[in-house]
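A protein chain is absent from this complex, but the other protein chains hold their places.
In order of appearance the chains are A and B, and numbering begins at 1 in each one.
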Amino acid sequence: MRNLSQTQDETLPGDTPRSLKNWRIDDFSLLAGSAVAAISTTWVIYTALTPATGKTGFFLISYITFLLLYVMTCTLELGKQNAFDNMWTVLTWSAALLLLAPLITILLYVIIKGFAGLNLDFFTKDLSATGTLDSGGGASAAIVGTLQQVFIAVCISVPLGLLTAVYLNEVKGRFRRPVRMFVDAMSGIPSIVAGLFIYAVWIIALGNVFSGLAAALALSILMLPTITRTAEEVLRLVPDGMREGALALGATRWQTTYRVVMPTAASGLITAIVLGVARAVGETAPLIMTSFGSTAMNANPLNGAQDSLPLFVYRLIANPFPAQQQRAWTGALVLVMIVLVLFTIARILGARASGKRR
Amino acid sequence: MLSTFYRNAINSSLRNVKLMDTGEGRTFDRTDDPVQDQPRALKRSLSKEDRVYEAAAVAGGLSTLVILAFIGFFLFARSSLVFSEVGWGFFTSLSWRPDASPPEFGIVAILYWTVIISIIALAIAMPLSVLTALFLVEYSPRSLRGPLRALVDLLAAIPSLIYGLWGLFFLQPHLVGIARWLSDHASFVPLFRVNEPTFTGSAFVVSVVLALMILPIVTSIVREVLEQTPPGEKEAALALGSTRSGMVRSVMLPFARGGIIGGSMLGLGRALGETIAVAIILSPSLIISPRILETGTNSIASLIALKFGEADELSLSALMAAGLTLFILTLTVNFIASFVVARSRSGAGVDA
Partner (left out) sequence: MSTVLSETREFQVEPASGTLIADAVSCWFGERKVLDRVSLEMRPLTVTALIGPSGCGKSTFLRSLNRMHELVPSARFAGRVLLDGEDIYDSSVRATTTRRRVGMVFQKPNPFPSMSIRDNILSGRKLSGMTTPNPDEVVELALTRAGLWKEVRDRLESAGGALSGGQQQRLCIARSLAVDPEVLLMDEPCSALDPTSTMKIEETIKEISDHVTVVIVTHNMQQAQRVSQQCAFFLAAENQPGYIVEVGETRKMFSNPDDPRTEDYVNGRFG
């Protein structure tokens, strides 16, 4: 028999959940009302009262008026405390939308401007045979250059970055804290400084020429901190129990790291690499003084100036002729697409990595 | 063969064990126990494989320090030429004229503008970042949070070059309209006055684009920090009858203060070093003025990028010196930032 103080009455006030929504129709009308009032007020100001100009000005003033009106009406209806609360909600939503707007416009703008120049020639021909007014020719030299330089940069920075991450998290050496601090500091190195450094060392001091290799060296300096930090985070997520289990079975520390920890963290580590590559692909500044850029195809990254996609875009956009500018925009579109693809891959891998661990 | 010492020690402890077996109770007086309990030195004897492995890892770890040191060293070495020519004048002169005789190189105006555009960018980005981070942590519908985080990270992944192009061709015309309106109607603020009505390539336009570029970095850090707010304190505020924004203001934001400051400084460091986006948009000027809406600004990074092509040996050395200055500046800002985040109450668990 159940409790004595409750009736088993089926007409008890409901055993179905109630709606506890805080958002009521009044709140919505306050919001909508203020918005409409703001826009109309601004319209009046703009057309009749002051000679203000520009669409952006219109939006700005409407927004500010909206905010003021909304806070005022909320205070009158709901009291100061709740008005404030609603204002914060509006502000945070506005900030988020403000962030979203540029992202969308950037992607759309690049797609719109670059789409027209997308054709097979763009990917297969270089610019050595094209005059300044011609529209033939393409970015094959730049694309080859980017692929080669990034590949070499990966070969240099990935082992180094993984070793550093291992040092920080597995070996846990004595200099852990300073090294971590320095890795953080290194991620703040301006890309131009990395370029200057390689120029000073590789080209001046060691007397080499501009080359894709020099560019790759500069890129690896920039990729290194990203790979190291992401890899370290990923390694940290591997449960200690696994390491202890391997050691208890008699494995050496190397075997533990190589055969147990790293395979477990594999997708996370690949994410780290992909993020590093995404960073390197878009870098322009260090290339100016290391690979220098060119119009002709140079498939040898070890010798001679080599073009790459960012340099291609940078160089051509300054050119006054529309054909050249069109190429620049198409190059920019290709660059953005590459970054988007890499980014998506990194996220899918990252999601799988954390999903596996559950 | 065991020495006498060890034998005695083992025997006495075995004696204790035996007594326990027979069920007799015994109290232990620690002062008459003959066995010494000094900690033993535990030596790690690693296999050859492990010794190589650890050496390699140490080398990897130290490589970062080495690289940074080398960068500083080589930049300094290469700047010696210009320092021998103009001496301390490099840090006091306003002009940059390689063709004058004697050639003049001064970083003051450039440094001034570098700092100005970075500070304005931070001033725009910081409140927006905090609000966006709050949105991501508290105000957004839960189902949207993952995708929104992804969008913020995507903003961070877009190359600087693209920001520069978009800023120059798409955004600048809109900003020019605002700048014109401000200089026409708000010129009581000295910052908004202009001497000539040209608004393109101004510090204002550059700063807005820079603000957008550092927004994702600062937002990510502030978001991580806000997520660490102790739930007990948040509950306490709500249980007292606080609204959500009251709880945010009294619990979450004070808690996140260290992360907000540290994140902002990291954003500042990024803005200081930003090269290509600035180079594409700005209209270089060496005049120090408070007129941010007017055309004409500069930054060390863009100076190096733009002047590299035509630089002779002395100019190159001057660019190296400029690069060294920038290097030290950004390194310092980043160090302080990491320090502030790590030390703060909120930063203990954050990877800045």
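Basically, a contact is a pair of C-beta atoms (placed from the backbone, for glycine too) under 8 Å apart; a residue touches a chain by one contact, two chains touch by 3 or more.
It should be emphasised that the depicted structure is a prediction, and the values quoted were computed from it without experimental measurement.
**Q** Check the whole complex and report which displayed chains the hidden chain contacts.
**A** A, B
**Q** Among A:Asn82, A:Asn208 or A:Gln326, exactly one should touch the missing chain; which is it?
**A** A:Asn82
**Q** Among B:Thr132, B:Ser202, B:Gln228 or B:Ser242, choose the residue that contacts the chain missing from this document, as touch is defined above.
**A** B:Ser242
**Q** Of the residues B:Pro102, B:Gly232 or B:Gly309, I need the one that contacts the missing chain.
**A** B:Gly232
**Q** One chain isn't shown here. Among B:Val251, B:Ala305, B:Ala322 or B:Val341, which residue touches it?
**A** Considering the complete complex, B:Val251 is the one touching the chain left out.
**Q** Give me the chain A residues in contact with the hidden chain, please.
**A** 2-7, 9, 12-18, 20, 22, 24, 79-82
**Q** Tell me which stretches of chain B touch the chain missing from the display.
**A** Interface with the chain not displayed, on the chain B side: 142, 230, 232-233, 235-243, 246-247, 250-251, 254-255, 345.
Everything below uses one rule, namely that only the chains that are shown with their structure count from here on.
**Q** Flag every residue of chain B that touches chain A in the complex, lowest number first.
**A** Per the stated touch rule, the residues are 46-47, 49-50, 52-54, 56-65, 67-68, 70-71, 74-75, 77-78, 128, 131-132, 134-136, 138-140, 148, 150-155, 157-163, 165-166, 169-171, 174-175, 177-178, 180-181, 185, 212, 215, 219, 243-246, 248, 266, 269-270, 272-276, 279-280, 301, 304-305, 308-309, 319-320, 323, 326-327, 330-331, 333-335, 338, 351-352.
**Q** Which positions of chain A touch chain B when the two form their complex?
**A** Contact set of chain A toward chain B: 50, 52-57, 60, 81-82, 84-85, 87-89, 91-96, 98-100, 102-103, 105-106, 109-110, 113, 159-160, 162-164, 166-168, 170-171, 173, 175-176, 178-179, 181-194, 196-197, 200-201, 204-205, 221, 224-225, 228-229, 233, 252-255, 257, 275, 278-279, 281-285, 288-289, 310, 313-314, 317, 329, 332, 335-336, 339-340, 342-343, 347.
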